[in-house]
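Below, a portion of the complex is reproduced, with chain positions unchanged.
Letters A and B mark the chains as written, and numbering starts fresh at 1 in each.
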């Protein structure tokens, strides 16, 4: 318990005697002597941060976070609150996984490398593309990386990246930052029920365009019906087709490789993480053609000196620690441990569980929409399309007031128009649906 | 020892929709894939798979982990408990009034970090150190643009800097001007003078630098940079050397990032997630990413918190607010240690580096170093030295970098190692120092996998079990 009641770090094991002997060994009279900081920039103030016992610290955080309301979240949009099996917590928390560094010494990191290799393989199956990296930060940054990839691999002098008009602000803004240092500019194409307006897109897409980005499902929960057409349009114009999606959607919806997608991005942490205030896992997959332009880490199979299969980080010459300013990305620390959790969750579900989870995202959304549609003062779904997990409701009363009232009753929903709300069923426990419908009935009166 | 791939244990193909004949799909066939083929395993099988994989990994609880510039500290177990609190699991699109706890924690962490770094304003959004650098670069660009200095197109980076500095500046669209070191291993003031110009947007510095040396001329450097209208960026990777003894803000830095997964002991997770909050001086605060957190002033007795967009914000560099769960752990660590604990951590980190260096036979050319030192493997190949150290049951240092030291062994023991462990680590260094090249090249011999062929892995990349299978088919 060195230090846990003392004033030093509770995680430094030195006894006074040891410290003295160490100072003697280095020939210093005190630890202060070891610092070579000019007086002028020495800090002799205080931070004013009190030390606390472990128990007190836990209580402090619990107290602070206890101020969050306990709401049933019907918010979706890449963060679904799917139940994460306890298995994932217990195994990912094994300290060998949790506390190890990036696998630059593969001989003592085989377990993590294999887990990441399996994660990559999961994405290869889901996307149909040949290459998936170990992770980007989240969907927004993965989209940014897709744009810079497009700039690198496209021979054209083009500079436009086309994104849907409804693109989430966080993604759009991040993308703008990622392309700020390039010649690229972000342009918008219109949508219809959140689906791509193909006619409009065809007009907008030209030789200036290096990438078209679409999402499936769309931000309104509709299933995109024009993927193949987008793929063809992009291919004709020699633009990359980047598709935004996630592992659960991919379990059921059209396979990106089958619709001509060149890059797939999104938040893979829909599996593996609870809603975590936006913390995510950037999914990034692409075709073999662009392998040497991929950002981020890649795990590859190899052999060790005894010719046994072994895994290692590979193609590292793409990366910043070797290529510096000519690297494919500046990413270093990534989301490896989240990728581990996602792989574990997917493995727990298995293909039948993943397909089932996705299909229930369709049927449960249908069921809820039908129940809301039955209420006087509400129409759902607004869009005459197939939906996955989320859909829009039209309400007679002003939407913001209804959302406020719902929140008071313990439910969080999106306002997407003066008289439009958006709700998501994924991750919402079955037994919270009835209370939600009841609350909805009350508040729209 | 060998653990099969999940795909070698099972592959189950699930047909979807009409294709499967059960017609159970709720969607028309043209909107769905045909099938999904993945391993279908039971919970006990998965528990064993991942338990076995974990046994093939060296973590911080396995032994010393003296990777230079990586600050591999012990990760306090209790920080996992606070991050796992159900109240921490909230959706990012929640209304501000319903996540007052989350906003308060972020506000307090912004405040803590500001005090520790001597910075006026902090954003928690960057999800990693490199993302923090990128924010710094973007903030600098926006600032210069706002000042009518949009022509500035150069960022100066010392040769010995972390690779991310170069890459982040390049991602921001800057030309990178590489700065040589002086004989002492520090910034060469003459070279700096030569590099600085009216085109200088920023100088990125680590202090202490990657040799562990404090840039003694930091005040002069700051003045020089500021004189040409440039900004001074602090790379926080080495902040663990200075806690409570010096603050970047006091040295003249305008913008900095913090690596909470280094300095504040959040776990490295096999590569991530980390978090790279960015602090700036007042003048740059209007350019920080949106949104930030502030008190809303609604109530004196019980403060409330709200999000706001800085006036000239650069926008966002992450879809939401970064790696929230990591931030919770960092907050808990800082709240646990307090002033004295943080200062003690740096003191012992520096003591440990000096003690370890004094015990090893390899030469350490540059000093006085602080929390890390760079030894030279001399005639030996540093990478081979590292492989051989694995055989002695310890993790080796970072190797072959910074290049200013030939065959570099960049070593950072951190404060969490005691004398006994440092002695054991030194013994491993010294045992290897006495061995011949043949032994080193044959290493490691006692690890799960023997030396792995990196060249063939890169020459014919096999990046998925599908690739391995199709390769098998070809044979």
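Throughout what follows, a residue touches a chain if its C-beta (ideal position, glycine included) is under 8 Å from a C-beta of that chain, and two chains touch if they have at least 3 such contacts.
Everything quoted here is computed from the prediction, not taken from an experiment.
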item: Chain-type multiplicities in the full complex (formula in displayed labels); value: A x2, B x2
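Simple rule for what comes next: only the chains that are shown with their structure count from here on.
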item: Subunit A-subunit B separation of Cα centroids, rounded to whole Å; value: 19
